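For this depiction, one protein chain was excluded, whereas all remaining protein chains were kept in their positions.
== chain A ==
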Amino acid sequence: MTRLHVQLAAAAALACLALAPVVLSPFSITLMNYIGIYSLVAIGLALLTGVGGIVSFGQAAFVGIAAYATAWVSTLNGQSPWLGLLFGVVLTCGVAAILGVVTLRLQGHFLSLSTVAWGLAIGFLFGNVDGLGRFNGISSIPPISLGSFALVSSAQIYYLIWGIVALVLLLGYNLLDSRLGRAMRALRGGNTLVESLGINAFRIKLVTFVIAAFLASLSGWLYAHMSRFISPGPFDASMGIEYLMMTMVGGAGSLLGGVVGAAIVTLLKNSVQDYLPLIAKGASGQLEIVAFSALFILFLQWARRGIVPSIARYLPKIRRERPKPALPLPRRPQPTPGELLLKVDGAERRFGGLVAVNNVSFEVRSGEILAVIGPNGAGKSTMFNCLTGALRVSKGDIVFAGRSIVRDPQSRIAKAGVARTFQHVKLRPRMSLLENVMLGTYSRTSSGLFAGAFRLNRREEASARHEALMQLERVGLGDKPFELAGNLPLGNQRILEIARALAADPALLVLDEPAAGLRRQEKLRLAELLRSLRADHLTILIVEHDMEFVMSLVDRIVVLDFGSKLCEGVPSAIRSDERVQEAYLGGVA
């Protein structure tokens, strides 16, 4: 399957949608309109929940804000619905931005619970504010007009709704395949990973959150002017759950899944309404929600992945061409070999009464490989975390390239030119090798939301893609750039992490136990790769356990024991040092 096939399939789908009003009955068109309107919310949720990993129970509240805003502008104040759209979008995105700033730093289920909280609070507001019709709602909302042509019938507004859905899907897929989109897709890998790539995780979450709210506001606007009547009911907490249900049924990671999920849930609900009274007379209203929730629970128990990803597995893969050569990305000024690059000066880190790192000082000069070694519990990992900004030092200073970094967040240190790998590999298993390495180019590129959505970033994307391929070739993984990272064996995953770090054009490469869990052949390959990088004048700091691996590779060694520096020197001197032997072997053998 090539790109052309995908485009043909999309064109065929569009043609079917365009012909639908000619073929289908008015009732079916109304149903289609609802599907389209719900799809918008579900697409936003797919971005937020499936891609970004933020489960929100409160999207219905955003739909409600926009619907009430446009009803207030167009019905109660007699202005144009288009002004209502503007007001609704601005208000919704504003509320979302405020809520996002306040809540998006929350972790895990705390964040989701906060969406329940504001979802409920906003939902209660609609029915209780004077001037918004309370529980009676607002009726006789005017239809949307294009010039003097009013979109009154369901077939007329149909084209507007599905036009917006198609456009949103196109822009959404463009966005996911851009610099910002890749950052969004990295969010589920955890904050440490995202920040280590020079990405401000909070900002990306906020952008994703506001985009989802924006889509919900479009949906609310269309809803108000299509049904011409609004009341608090369709924006309450149960509708928030229903949107989440649509997203998960369709397949949370997939934008198209939003549309499919909205269609399935809406049609299912409709048929439940049709058929339940036949089975149980007089109990339809009650049973509807029961049947519905039960189906959802069954779905979550048996098919968590969702429909679209399950089907997509059986489709032929899209064949893609190898990236062509492009203009190189700008490089940072590299330090001259031998120059002082990193200076750790009296660093100390305490956890309560425990001193994990105690008054440690050492220097890294440009162009060398330095290893920090020590037995278990020596404070290596703590030292590493202080260097990369994952932990703050309690005392002392760390200076990188002439600037103190002890107060900097991780992403800032990464941007300054410190690229890292992880002891427990942190890759995005469902992204290709190429995309994983492209994540590394984030801080060297600049295109944003609009450039990504409207594909104004082609030149930069080509450069980033080419850079990523070059780094893959440099580490020896250039033969299958479109393989999924999760399919690689562990040794190659570590090497892929190094390629990702190299794509950031670092001044200092920091490796956290790179040999851990590798087989002998893999270790030898890794050592060879690191030597070739040194030959390219790259500075490398290794925190490592494996003595044999370190001794044959590095220029100098710093030994830590019980949080303090034991000694420092060239490998041969360290090997014969009695204190080191005692620390490792418990006495001179």
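Here is the rule we go by: contacts are C-beta pairs under 8 Å (C-beta built on N, C-alpha and C of every residue); 3 or more make two chains touch, one makes a residue touch a chain; residues count from 1.
Simple rule for what comes next: contacts and distances are computed from a predicted model.
Visitor: For the chain omitted from this view, which of "Amino acid/amide ABC transporter membrane protein 1 (HAAT family)", "Malonate decarboxylase acyl carrier protein", "Nitrous oxide reductase family maturation protein NosD" or "Phosphoribosylformylglycinamidine synthase subunit PurQ" is its UniProt protein name?
Guide: According to UniProt, the chain not displayed is called "Amino acid/amide ABC transporter membrane protein 1 (HAAT family)".
Visitor: Would you indicate which residue among A:36, A:53 or A:417 is in contact with the undisplayed chain?
Guide: Of all options in A:36, A:53 or A:417, contact with the hidden chain holds for A:53.
Visitor: Looking at the whole complex, which of A:146, A:167 or A:294 touches the chain that is not displayed?
Guide: Answer from the full complex: A:294 touches the omitted chain.
Visitor: Give the residue, chosen from A:35, A:213, A:248 or A:468, that touches the chain omitted from the document.
Guide: A:248
Visitor: Going by the contact rule already stated, which one of A:2, A:28, A:128 or A:153 would touch the omitted chain in the full complex?
Guide: Selected residue, touching the omitted chain: A:128.
Visitor: What chain A residues would touch the chain not displayed?
Guide: Answer for chain A: residues 53, 55, 57, 102-103, 105-110, 112-114, 116-118, 120-121, 124-125, 128, 188-192, 238, 241, 244-245, 248, 283, 285-290, 292-294, 296-297, 300-301, 304, 429-430 touch the chain left out.
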